[in-house]
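Complex shown without one protein chain; remaining protein chains in place.
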Amino acid sequence: MSPALNLGTKPLGWPQSYGEEAAPRMGFFTDTSICIGCKACEIACKEWNEVPEDNLVFSGQSFDNTGALSANSWRHVAFIEQNVPAATPTAEAELPEELRWLMSSDVCKHCTHAACLDVCPTGAIFRTEFGTVVIQDDVCNGCGYCIPACPFGVISRRERDQLPAAAGAEVAGLGTTHKCTLCYDRLKDGMEPACAKACPTNSIQFGELDELRERAGQRVQELQLQGAGEARLYGEDPHDGVGGLGAFFLLLDDPEVYGLPPDPVVPTRHLPEIWGAAVLAGAALAGAVVAAVAGGRK
Amino acid sequence: MFGQLRDDPLGLARSARSRRSETLRPRTDRAERVVKSVCPFCAVGCGQLVYVQDGEVSQIEGDPDSPISRGRLCPKGAGTRHFVTSPLREYRVKYRRPHGSEWEQLSLDQAMDMIADRVIKSRRETWQEQDEQGRRLNRTLGIASLGGATLDNEENYLMKKFFTAMGAVSIENQARI
Partner (left out) sequence: MGSNMAECHPVGFQWVMEAKLRGAQLIHVDPRFTRTSAMATRYVPIRAGSDIAFLGGIVNYILEHGREFREYVVNYTNAPVIVDEGFKDTEDLDGLFSGFDEETGRYDNSTWQYAGMEVRGAVQSDETALSGHQVGYGGAAAHMRRGEPPEEDPTLEHPRCVFQILKRHFSRYTPELVEEVCGCSREQLVAVAEALCDNSGRERTSAFCYAVGWTQHTIGVQIIRTAAIIQLLLGNMGRTGGGIMALRGHTSIQGSTDIPTLFDILPGYIPMPHAHEQQTLAEFVQQNASTTGWWGRLDAYMVSLLKAYFGDRATAENDFCFDHLPRISGDHSTYQAALDMLEHKVKGFFLWGENPAVGSANSRLHRIALANLEWLVVRDLVEIESASFWHDAPELETGELKTEDIATEVFLLPAAAHTEKNGSFTNTQRLLQWHFKALEPPGDCRSDLWFMYHLGRRIREKLAGSDDPRDRPILDLEWDYPTEGEQEDPRAEAVLREISGWDTEGRAVSGFGDLKADGSTACGCWIYSGCYAGEENLPARKRPGQEQNWVAAEWGWAWPLNRRILYNRASADPDGKPWSERKKYVWWDETQGRWTGYDVPDFGADKRPDYVPPDGALAEKAIAGRHPFIMQADGRGWLFVPSGLQDGPLPTHFEPQESPFRNPLYGQQSNPARKQRRHRLSPFNPTAGHKGGDAYPYVLTTFRLTEHHTAGGMTRTVPYLAEVQPEMFCEVSPALAAERGLENGGWATIITSRTAIEARVLVTDRLRPLQVQGSELHQVAVPWHWGSRGLVTGESANDLFGLALDPNVLIQEVRGATCDIRPGRRPRGPALRELVESYPHARQERHR
């Protein structure tokens, strides 16, 4: 990473802009080694967030009929069937390989340096007091800049024609973009996100990011000691191309196998220029904004 | 404002937060009651919390107090709200007359009365006092019943009690299947 882009290990504007309201940075640690692929996370998410169903077609891709993260799927469980060398050498000479079925629940990464947030021209996407990244449906105008900006392909626009006819006319949030909010509303009440709460095996763990990183480090060591040399963490490193992920993973194979980019970089490469422009613009506008705010609070 | 310039110069954090986001609260906050229940799917028996708001179920999620499930649920359990509020749920009695090609409406009271009449009639017609060897049977095989295993114990109890007194013996359950 270029030194010019040293953005630090904390999200911009967080926590300092929240003052006393600021909370510890919250996130997910998804330990895919204990994921049983039940999809409770997908359903619990949809139930809580009232995300519409969008697909009633058999995919033929193992047990994955969700396909990818989108405006209508904020959690997505990937299923990867692979033949790998037998873990425990036995006399089963005719079976040198054994089947491995990887499952992993994917979600918005709540990046430390979130390109979606950087490019959003309307201020619809913001960094919350929990350090998470949320799209505000009451602000979003559906321009879709955030969609290509995301290095993980998490975001899309909710369109009527993606939804089954039976979904009814009054689907919320049509024409705007959507993704995981890390259950922003629940967090405000001290509740854990719906997916993490439901997860039967605790594969999805929710908590303070610092604590999760520590726990994840121990877990990966433990697995490696047990002989799972392929166990690794993904997105836990605050010095990577996105400043570390607010939702990171323990994987048992290369990220590409799970459909994750091996070395994600925040694509807002022109951030320094944006920064400069913003400071100028901010200075120019400051007076007017102060006046407006002051007027509004009379 | 100058605080914002210093702390959130690009307007990415607090200054971008809308009024709605600021005041957002989980909908469970508005529940008028939270009722302890048990998941109706498999036999693990996970604890559920049923949130009721404006006379409707607004959320169902795991009960952390349950020593069985510790607040967790599988996809079916997590989807329970839409099981009880399914768009396909029936709320009125439907009646199909013999050889009919359409459903018809019927009041619950009338349906109950008609069913009671049919039970009495079929029971009379198919009553077996004894078999051909003179052994006491005291029963009817003309009325059968098959229950699912989401029946409460109390429901099964009343069913077995009444049907047995009625002499109906082919009273069965998913437990056989």
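For reference, chains read A and B in written order, and residue numbers begin at 1 within each chain.
What we mean here is this: a contact is a pair of C-beta atoms (placed from the backbone, for glycine too) under 8 Å apart; a residue touches a chain by one contact, two chains touch by 3 or more.
Bear in mind that the values here come from a model prediction, so they are computed numbers and not experimental data.
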item: Touching residues (missing chain, whole complex) on chain A; value: 34, 36-40, 42-43, 46-47, 52-60, 62-63, 65-66, 81, 83, 88, 90-92, 94-95, 98-103, 166-167, 200-202
item: Contact set of chain B toward the excluded chain (per top definition); value: 33, 35-48, 50, 52, 55-57, 60, 64-70, 72-77, 79, 82-84, 86-101, 103, 106, 108, 111-120, 122, 125-127, 129-131, 133-177
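Convention: only the chains that are shown with their structure count from here on.
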item: Centroid distance [mean C-alpha coordinates] between chain B and chain A, Å; value: 35
item: Touch list for chain B against partner chain A, complex; value: 1-18, 20-21, 24-29, 59-62, 71-79, 81-82, 87
item: In the complex, chain A residues that touch chain B; value: 11-14, 16-18, 21, 38-40, 42-44, 47-48, 117-118, 123-129, 134, 136, 138-139, 166, 168, 183-186, 188-189, 191, 194, 197-200, 202, 274-275, 278-279, 282-283, 286, 289-290, 293
